[in-house]
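Sharing a structure below in structure tokens format, with a few things to ask.
The complex appears here without one of its protein chains, the remainder shown in place.
Up next, chain A:
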């Protein structure tokens, strides 16, 4: 019944107050907003303005909308990245970015470091790091890291946002062997430089992914005991103060295996098993930093249990009654009310008519945030 052709009496901009026009625009998907930039000069400057970009981002995060999954880690032959809306995961599109044609070698594959406010940080050992906004397809290649990673034993990256200085930061913890030493370095998008800030006084028992951003800090699982069987501490790096501190772990029961940090609607979360052959548990810290606020949301088990494999969790559904989880390659919606898994989706996307499996997926909010808008012009 919608009569598209009907024109309203007076021009929109003289009819509606500015705050209502802004309210309506802030509810639109990024693709529509990129189109509406050419409506008129008024709309272009409004949509390009930092206040509007922030409002749009905040609304998307608050209402759990405009969310996408970024798929990476495809096997042979390339470093391609795909993006699909959380609402329609079977409709993925390729994201163009500078390293997409890098040939795949074990050492030179492209890894997703993390995602924050619509920007995704990607690392390729040969080419370096790129910040990419998959929704606007804008990117920025970071200056080359100051030393070669070939000399180090391991390195751990994390990507987040410091609201106090309105700056994106990338943190790299490097571990050297013989003799054992560490180095912590922070890249600031505003200053466009890498800066060494000190050492890391904990140990990583396993390499279970990159830093997880929540509540203004990056988080890793680590330990103080180099002989520990598993990482048993949550170590946070405050992006404002640029200091490490410990965050309480969930109340201890039995041992925890394969602990893996995630973030769910801004809350730090932990997936683990309490026994090799038991289902995974998902814990959520409802109030940041409060040990008592750790809540076991649910346990889940997909398929056969294989020792050593671990699970992942991505996002709440828009209505908040389901959680997207993954274990051994397949992902699935967990219904919180019925406490059951439903509609198992295979971890595949179609590339050039061929179905391919990915190994990594990360949640990213669709935003207008530009990786090129932060750096001071004198840098």
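Definition applied: a contact is a pair of C-beta atoms (placed from the backbone, for glycine too) under 8 Å apart; a residue touches a chain by one contact, two chains touch by 3 or more; residues count from 1.
Assume contacts and distances are computed from a predicted model.
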Absent chain per UniProt: "SKP1-like protein", "Exosome complex component RRP41 homolog", "DNA sliding clamp PCNA" or "tRNA (adenine(58)-N(1))-methyltransferase catalytic subunit TRM61"? "SKP1-like protein"
Among the options A:44, A:144 or A:376, which residue touches the chain absent from this view? A:44
Which listed residue (A:31, A:144, A:196 or A:291) would be found touching the missing chain in the intact complex? A:31
Determine and list the chain A residues touching the chain excluded from the picture. 1-13, 15-17, 20, 23-25, 27-29, 31-32, 34-44, 136-137
